[in-house]
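Left out: one protein chain. Kept in place: all the others.
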Amino acid sequence: MASPRLGFNEAVALTVIFLSVKVMISHLALMFPLGLSATWMIPLMHLPVGLIGFAVLAWLLNQFPGRTIIEIGEELVGPALNIFFALVIYVFFTGGSALVLRQSAEFMLTDFFPDTPISVVAATYMVGAALIVYLGLETLGRVARIAFPFLIIGLALLILLTANLWQPHGIYPLWGPGILELSWVALSTLGVGVEIFFLALAAPYLPQGRLLPIGLISVLAAGLVVAAVILASLLVFPYPVVQEWTLPVFAITRAIEWGGFFVRMETLFLPLWVFSALLAHATALYLSVATAARALKLPYHRPFILPTVVLILAAAFVPPNFPAAMDWGFAFLVRWSFIFLGVIVAVLVAAALLRKRQQGKGGKTGRRPGRRTNHT
Amino acid sequence: MSWARTLARLLVFREPEEPRYAFTAGRKDRPRERGPGADAVEDKKNKLREGQRVDNLLEQDRLLSTGLDENERLLRQVFRHPENKDLVLRPFSLSTDPPRRALLVFLDGPTDKTVQNLAILQPLMLLAGLRLDRDLDGEGPVPGAGDETAREALLNRIQETLLPGNEVTTAASFKDVASEVLAGNTVLLVDGLDRALSVETKGWATRGVGTPRAEAVIRGPQEAFTEQVRINVTLVRKILRRSSLVTDFVKVGQMSSYQCAVLYLDDIANPDLVAEVRRRLESIKADYVNESGILEQFIEDAPRGLAPQVLATERPDRVAAALVEGRVAILLDGNPWALIIPATFFSLMHAAEDAYVRWPFGSFARLIRYVGLGLALLLPGSYVALVTYHQEFIPTDLLLAFTGAREQVPFPTVVEVLLMEVAFELIREAGIRIPGTVGTTLGIVGALILGQAAVAANIVSPILIVIVALTALGSFTIPNYPFSLSVRTLRFAYIALGSFLGLFGIMVGLFVHLALLARLTSFGVPFFAPVAPVTRGAPDHLWRGPVWEQECRPDYVDPLRRRRQPRVSRGWVRARKKDDEEPGGR
Partner (left out) sequence: MRPVIKVAVIVLALLFLAGCWDYQEPDQTAWVTAIGVDRGRENLVTVTLQVAVAAQVAGGEAGAAGSPGETTVVVSMEAPSIPSAVELAHAWVSRRVDLSHARVVIFGRELAETDFERFLMLLTRDRFFRPSTKVLVANGRAETLLRQGDPVLEISPALYWTQQTGAWDVAEFIPRDGFGPIIVDTKSPGAAALAILAGPEREEDSPPDPAYKPEGSHVGGTVPRRGGAKIDIMGGAVISGGRVVGVLNGDETGIVKMVRGDFRQTTKTVEDPLHPGYFIVVEVVLREPPRVDVRIDDDGTPRAAVRIMLEGDIHSIQSGEHYERPERVPIVERAVEESFRSDARAALDKAQHEFGADVFGIGYHAKRLFPTWPAWEEFAWDEKFPDAEISIDFDFRVRRIGLMRETVPLR
């Protein structure tokens, strides 16, 4: 099987969509009570942390060209601990995907298909995601690349169409809960960016040496997209009201009103939701499946698709109701995920540093080629 | 089992007759030696054996013998002569000294009689003695001798001095002789020679070069390929006068080998691509590949893909343009459609004219075409989805108009849409199959009865006619016929999805559709090539950039020469000097 190749543009498109899909689900709604009128600053405050964090991750990955984080873990901390790490990653992405799936399906039900069984909507999502994961990472990247301009233009259009409803007082008081409080909120919600971990598993398929720019551009773009959406929501529905909606972006879509004709535009933007959700589900599914395949040292990821899909669908219906799914999703994906994955990356980076120092002492010629022979 | 027979008789009203042809090969219920079928069985066996023998003769490359009678006997067998009235065996004698017996073998029909008379029979029968061995003095004794050199000399003499035909080749085996005869050439067998001479006498009827029927343009050449591969190659060569244009012939098919020309520019096309095309063509072990549409299915990367992966065109200018880009063209004899390889989504959506009009209008035409593609694929499905699921999106007045128009219609919207779409497909299919003489009635039936009357009878709502008409217009804007077939069929899938899950269903369907397309490759080139994956090249996929910006060949073809023209291609444009007049001056 020829190894897939993910070009620069495809990788950026996919990563940006995967990172910023959270504006399409209810995570934002739960951010507003924390950030108040300054919520739009939170993604901007995440940016430096995200950029530095990714640079560290990229350093680690670049030490071992051609390998994913799973193999690097095995190299650095041994198979026993690494299996545990892989399990954490697998559980994290499967669970996260399940909660996001539940939310996007619930959203479809609440706003478009009130009488359709939720299982049908969720299953339809997963059929699409599973199919494209079956077809491979390359196809996923290409579809993301094709959809990307449409999604970005669509989102920009959505935001601009609300321009006549903007109330400039929406961003005041400027500092929301206060700078300190805001920084703490930003720190505790760093999990919104863990999706960048995708690149840690896709690294071998990226163009040589482009990992760092891909990640940095993606983080930057996604941060700006999220900030822009939050800002637009705040301007249309200034603070105390914006936290009422389960989905603030959807609320502003519904608010669009340009004369008597350009109203009720949410259906026009439905493709935005469906496509971004499908791409995000597919990417998360790929992540879970690839983690499993790598951890078990199988050359193919396809055998894991069906079990993982079943697992995701089952887990998606664990939350008893929509509010629970929202809260759990927020806690799981936004609050705690960064700690889990952060610890794994930190341990690996520490191990890599340690090893590097030892090698530096061991032999003067122990440059790259020498180290590589050690590994293989 | 009499009750079963009775039942069968009741159902089919009479007992089926025994088939006249004995389909007995595998049947065990009837003894072979008995009944009226026995002789037929024996006949069939003989026939098969005979056919096998002839096949062996051809396949084992049995060489001609020196005896004319032996050769003639075998050739008669090969061509089933007494029954096959097309084969003509014309015995005569060469007017050499001493005269020799000779035999002309050819098919009546594809050969040109004038050429035969003037260029073969006349010189051999009358003039063979005129130039008696004058040139061959030094080559030893010519006539009579049974040894190798003498035969060789005689063959050379006939070939070089006696046959004025423009293309004379020798054939040593029965297989070669047969294929020469089948190609419309005349084969000359001479007693005592173990090789035959084949003289070019092809003279079959061909259609003249006509105007393109499926790819018409307003600006641009009005020439289309015809059924003769030689003429087609000429048409390309006429446009592309370049010594590096290679025409490589490959035979495809087994039952009847067709001449298949592979055209490429040797100094531009990627040799790997050319080799791959050749490899695929040569590997085909098929019965009957007589049409480029069939050939296309044999060489596609993914025959089950949702879109054609080869671009079929009937325009020599398009082939020439593709060759210059570094692509490879395949022309099949007997077929006015050329195949261009590789093809991408964007090339399927291009028309020849895009480049011939000035660039803003070429780009605009493309934009319209993409809109047409969207309409053809998604409009009926989206209509169903919007009207039955997302009514809040429709402006209230329009919705009330829909509602009012549908008040009298007894069918659900989906049924209504399917009804009209199927009716439209019927019209379209009938329009192609209808004999030209009664063609005008189709317009009356289609437009009047289906459009006007269906609405008047409250079978469909008038708005639906608009939808169907827009869809039809959209599908006619797709320039590539095989691709428009694909779109036309998939439209029904979108109607189903739209009626089942509204726009959500359509979007998921579109996603899957995109994924399946994105995975397609055409000879290794991704289907959405310049966009996903992103490759470099000239501005010529979504929109058509100005001609002077078409500086590079598309990267995904990986041509030997990337740059097609320098950065400043308009040599007359004066480089701006420092002390040139300011803008607005002069």
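Note that the chains take the letters A and B in the order they are written out, and that residue 1 is the start of every chain.
The working rule: a contact is a pair of C-beta atoms (placed from the backbone, for glycine too) under 8 Å apart; a residue touches a chain by one contact, two chains touch by 3 or more.
Note that the structure is a prediction, hence the values are computed from the model and not measured.
Partners of the chain left out, restricted to shown chains and counted across the full complex, are A, B.
The chain omitted from view is touched by exactly one of B:106, B:337, B:359 or B:402, namely B:402. Per the touch definition above, the residue from A:103, A:116 or A:291 contacting the chain not shown is A:116.
In the complete complex, the residue from A:72, A:131, A:186 or A:214 that touches the missing chain is A:131. Contact residues of chain A toward the unshown chain are 36-37, 110-117, 120, 123-124, 127, 130-131, 134-135, 165, 167, 169, 172-178, 236-241, 244, 251, 254-257, 259-260, 263-264. Interface residues of chain B facing the missing partner chain: 304, 387-389, 391-392, 396-397, 399-407, 409, 412-413, 496, 499-502, 512.
Going forward, only the chains that are shown with their structure count from here on.
Chain A and chain B have centres, each the mean of its CA atoms, that are 48 Å apart. Residues of chain A touching chain B in their complex: 5, 7-10, 108, 112-113, 116, 120-121, 124-125, 127-128, 131-132, 135-136, 138-143, 145-147, 261, 264-268, 270-271, 274-275, 278.
Across the interface of their complex, chain A is touched by residues 386, 389-390, 392-393, 395, 501-505, 507-508, 511-512, 514-516, 518-519, 526, 528, 531-534 of chain B.
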